[in-house]
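Here's the structure we're looking at; comments come further down.
Let's look at subunit A:
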Amino acid sequence: MSLVNYLVLSGILFSIGSIAVLTRRNAIIAFMGVELMLNAANLTLVTFGRLHGDLHGQVIAFFVMVVAAAEVVIGLAIIVSIFRTRGSASIDDANLLKS
Partner candidate 1 sequence: MPTQFADLPWLTILIVVPTVVAALIWLVKPLRRAARPIGLATSVLVLIGVALMAGAFETADAAEVQFTQTVDWISAIGASYAVGVDGMGLTLVALAALLVPVVLIAGWNEVTLPSGIAADRAEDSLAYRRAGFVSLVLVLESLMIAIFAAQDLFLFYVIFEAMLIPVYFLIGVYGGPNRRGAALKFLLYSLAGGLVMLAGVIAVYFQTDGGPGTYLLANLGDIASDNPTLQMWLFLSFFIAFAVKAPMFPVHTWLPDAAAQATPGTSTLLVGVLDKVGTFGMIAICLPLFPGAAATAAPVIIVLAIISIIYGGLVAIGQNDLMRMIAFSSVSHFGFIVMGVFVGTQTAMVGAMLYMVAHGVTIAALFLISGFLTQRGGSQDMRTYSGMQRVTRVLAGTWLFAGLASLALPGLSGFVPEYLVLIGSFEAHWAYGAFAVIGVVLSALYILLAYQRVFTGPVPEAGAPVELTGEALDVPDRAGLKDLTGREKWAIVPLALVVLFLGLYPAPVLELLSGVADQFAAILGSAS
Partner candidate 2 sequence: MDTLNLAWLLVAIPLVSSAVLLLLGRGSDAWGHWLGVLASAASAVLAIVILVQLLGLGADDRTANVHLFDWIPAGDLTVSAGLLVDPLSVTFAILITFVGTLIHIYAVAYMSHDVDRRRFFAYLNLFIAAMLVLVLADSYALLFLGWEGVGLASYLLIGFWNQNTEYAVAAKKAFVMNRVGDMGMLVAMMAMFATFGAVDFDTVFGAADGAGEGAMTLIGLMLVLAACGKSAQFPLQAWLGDAMAGPTPVSALIHAATMVTAGVYLIVRSGPIFEQTPTAQLVAAIVGAVTLLFGAIVGCAKDDIKKVLAASTMSQIGYMMLAAGLGPIGYAFAIFHLITHGFFKAGMFLGAGSVMHGMGDEVNMRGFGNLSRYMKVTWITFMAGWLAIIGIPPFSGFWSKDKIIESAFVGEGWQPWVFGTVALVGAGITAFYMSRLFFMTFHGKARWNDGKNDLPGPERTPHESPALMTVPMIVLAIGAIGLGGLLTIGDSFVTWLEPVTGHVEHHEPVLPIPVIMVTTIVLVLLGAGLAWRQYAASAVPVAPPTGSVLTRAARADLYQDAVNEGVFMRPGQHLTRTLVYTDTAVVDGAVNGLGSGTLGWGERLRRLQNGFVRSYAAVMLIGVIGALVVVLASRV
């Protein structure tokens, strides 16, 4: 077994996350998809870090985590306020972009 497996795993997780973003209408679920994608990316970073034997990968992953946390906070807050005003957490209901 080699480190490639980790990469394959992260690829699979990433794909699943992205598809979730595409297919789920519930904002919260879609958002979780995003999180999954981020983590998949982290996994890749860490794996390569180990592959190349330096810690930068981990550091970057760390920063990703921090940023992700911030992003989650904001994102969820947005979802909540949308839910408050529109009474629904469905993405498709918020299609103000159209006209």
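Keep in mind how these were chosen: all candidates are chains of the complex that A comes from, given by their letters.
A few remarks follow.
Methods note: a residue touches a chain if its C-beta (ideal position, glycine included) is under 8 Å from a C-beta of that chain, and two chains touch if they have at least 3 such contacts; residues count from 1.
Remember, it's a predicted structure, so these values are computed and weren't measured experimentally.
By the touch rule above, subunit A in this complex touches candidate 2 out of 1 or 2. On the side of subunit A, the complex with candidate 2 involves touching residues 18, 21-23, 25, 30, 91-92, 94-99.
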